[in-house]
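The structure under discussion is supplied below as structure tokens; questions concerning it will follow.
Of the protein chains in this complex, all but one are displayed in their positions.
Labels run A and B following the written order; every chain starts at residue 1.
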Amino acid sequence: MAVLEKGSPRRESRSIVEWLNDERVRSVLYQAIVAIVVVVVARYLFINTSENLQARGMSSGFDFLAGSAGFSIAWTVLPYQAGDTYFHVYLVGIVNTLVVSLVAILFTTLLGFFVGIMRLSKNWLISKMASWYVEILRNTPLLLQILFWFLAVFSLLPSPRQSYGVLDMFFLNNRGFYMPAPVPGDGFDLTMITIVIAIVATYATAVWAKKRQMATGQRFPTFGVGLGIFFGLPALVFLATGAPLTFDFAALKGFNFVGGVSVPPAFCAILLALVIYHSAYMAEAVRAGILSVAHGQTEAAYSLGLRPGMTLRLVIIPQAMRAVVPPMISNWMNVVKNSSLAIAIGYPDLVAVFMQTSLNQSGHAIEIVAMVMLFYMSVSLSISMALNYYNKLVQLKER
Amino acid sequence: MAETMHEDTVFRPKPSLPPPPNTVGVVGWLRKNLFGGPFDSILTIVGGSLIAYFAYTLYLYGIANAVWSAGSYRECLDITRGNGACWAGVSVWMNNYFYGRYPDVEQWRVNLAGVILAVWLAPFWFPKVKAKIATGISAVLTYPFLAAAMLLGGEVGWFLQIMVGIALTAFAAVWLNVAASYAGYGSLRAALMRLSGFENKDERLQKYVLIGAFVVGFVLALLFQATWDLAPVPTVNWGGLFLTLVISGIAISSALPTGVILALGRRSKMPVIRVFCTAFIELFRSVPLITILFMAVTMMPLFLPVEVNLDKLVLVIIAVCIFAAAYMAEIVRGGLQAINKGQYEAAQAMGLNYWKMMTLIIMPQALKLMIPNIVGNFIGLLKDTTLVSIIGLYDILLMAKASGQDTKWLGMHTEPFLFTAAVFFVICFCMSKYSQHLERTIGGGYGRR
Partner (left out) sequence: MSLETLDSNGSHIASAISDEVVIELNQVNKWFGEFHVLKDIDLTVYKGERIVICGPSGSGKSTLIRCINRLEEHQQGDIVVNGVTMDTNLKNIDAIRREVGMVFQSFNLFPHLTVLENCTLAPIWVKNMPKAEAEQVAMTLLERVKIPEQALKYPGQLSGGQQQRVAIARSLAMNPNVMLFDEPTSALDPEMISEVLDVMVGLAESGMTMLVVTHEMGFAKRVADRVIFMDQGEIVEQNTPGEFFTNPKSDRTKLFLSQILAH
């Protein structure tokens, strides 16, 4: 370095120093050093691991997945009984995680939009209420909220005999939440088919109405008619075929409820906590998205004679969605990830049944941790691919 | 305006009149914000009564019907019949919520460690004092060792002794610097030169003075440190808010440097480095923290040599640090992307090399832009630290849960959780408000426009 700085004439043969100062040589050198360090560390870890496994007399590999898991799981969506394979446990865990996440995503999105719009209300009181809702929920840990709902609310519910009931159909007690289970009878397929037809017909009506408006300018009450077709048609067929659907009602037998569909208190607690916690973040995304549309857009639409409702539908929402959707989708990802906190209250999600129980039973730490991480990574990867696709789709064209 | 062609009329503006009374003041405010129309009025009334009901219920539960001293949860229930809070239990357990099972007589050490950190960082808020970055770096690099020695107590190894010596010297230097600044010397270095008479000497000679001063300080600190006789407190006794802050504090202070390195690696032109950094960031961002914690306590012991047996707390701290670094890396990357390309070009045109360009031009601007996100990340990390309770570390949350499972206070869940929630809310809310304040006062470079 010093030689070069003093401005010595370039020598014909490149010295080592000069060679090392070459940009490309440096780049290769740095990368080689990093690669070597990583390989050495990996090798060191690998040797340690095999020594450790040998010392503990454990095998490695995925053969254990075919072995039978000797434990039972409190609540599953997929059928499961003690003695099924570990791989089946993995699937059961994934489905349990996905069920609670998807239901939570649905409700958190609805609630989030509601609170976000409340925060934008011109009414000072309403907007302050929404803002305190968001602040309180975002500034306390989710795990604390989960434990609170589970221990301080759902566990303190009365026993089945004194359970809270609505219309003798829905019951809530310390064993869980009970609702009627639909039991389709003969000819119910026809109603199901009609529902599909109704969806197609509603869509077709909307397309036709739009086309007609573009051609003639005449408006068509798409929303009302569509709603009518969507609900009316299946209802007609359902009644015409003699209402072939009965419900299996949950009923108190002895000390507990039998029949119907039920979810355990842990499910209710984790669902409620996830929905409420993430709705605060969703509300912020909605608020920021709508505020990101400049006020001039509203003024321009008004000055053209568009009513407030139409301005919202044709001008504001299409632009706001560009800003709302990306944080909304990453919020959905967080719901899936945070559903793993269910382990704290004993809801059998993937982490609880596989990473905890199965790992304790089989001892295959590395394989199990890898499989669980693989699941979350593939969910995250597919969500971020969908997000990239969306961003490309709605990108504003600029110079 | 009736006037002749040649004479100017003088423009005298009409006086500004007060607005119609129903559009301003309390009435105007109410009309505009609460009773703008029939629908608005209904919303206000419904919302207002909801708030009033909620506040009244909370008042009844938390204050009017609450019990402040009792011997057990049973006694509480006998008085309140379930209609009021049992703050008696919370106050009995209060010490545990804050210190875990750290022995009562030794808790002054925790308090002192906290006070030392606060005093160490206080010069940040003194406008006159320079070398703020050196202050921050000295605290991040040496304070953890001092704190570890103070909190663990017992026999201290030679390495830790040396680090404690350095830490005490650094601490003294920071405050001597403050003193020198306010005494009019400008900085500690200038003061030393002036007092030793080396003011106008060669740079090299000045350096010897500095080294000499450091050695003297270090030896004094080491001697002082050797007089300590602290009872050992193993990490299993650490707990409560204290443990939460230890874990999140270490993770937060390590996350910034590692996050910067990872982010620079991810933006690097060298493919090998870029791939490693991207893989690391994406892997640990896409999985839940709880899986990383499980990985740390189940897999990490397998990775280490057979004879090494790491403390569970150390494993957990490593896991939280990895998690925090991956998230911080993405925040730093966002901040770097927000910097105008012209800044990079200008820096290169001035002949700065990569590291000088980054440390002198890009990072200072990017960090300002990142402040809200960094603080948001800190808040998130503080909240996420509660997950260590699932692994069985007695942080404030597990302590709160445990207090409701104590035989005397069996069933007391609502009160500890409300208390814990209030503690978190105060800390996190203040942090986020402070960051909003910083955002307003600091102001950014060109990136903001």
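Everything below uses one rule, namely that a contact is a pair of C-beta atoms (placed from the backbone, for glycine too) under 8 Å apart; a residue touches a chain by one contact, two chains touch by 3 or more.
Since this is a predicted model, take the numbers as computed values, not measurements.
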* Return the single residue from A:Met169, A:Val183, A:Val207 or A:Met310 that touches the missing chain. => A:Met310
* Asked: Among A:Ile16, A:Ala55, A:Leu167 or A:Met214, which residue is in touch with the absent chain?
  -> A:Met214
* To do: Among B:Phe11, B:Trp125 or B:Phe159, choose the residue that contacts the chain missing from this document, as touch is defined above.
  => B:Phe11
* **Absent-chain interface as seen on chain B, which is shown** => 1, 3, 5, 8-11, 13-14, 16-20, 23-24
* What is the set of chain A residues that contact the non-displayed chain in the whole complex? -> 213-219, 294, 296-297, 299-307, 310, 314-315, 318-319, 322, 394, 396-399
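Going forward, only the chains that are shown with their structure count from here on.
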* Structure fact -> Rounded to the nearest Å, the gap separating the Cα centres of chain A and chain B is 29
* Residues of chain A touching chain B in the complex -> 27, 30-32, 34-35, 38, 45, 48-49, 51-53, 55, 121-126, 129, 135-136, 138-145, 147-148, 151-152, 155-156, 337-338, 340-341, 343-344, 351, 355-356, 359, 365-366, 369, 372-373, 376-377, 379-381
* Mind listing the chain B positions that touch chain A in their complex? => 33-34, 36, 40, 43-44, 47-48, 50-51, 269-273, 276, 282-283, 285-288, 290-291, 294-295, 298-299, 301-306, 379, 383-384, 386-387, 389-390, 397, 400-401, 404, 413-414, 417, 420-421, 424-425, 428-429, 432
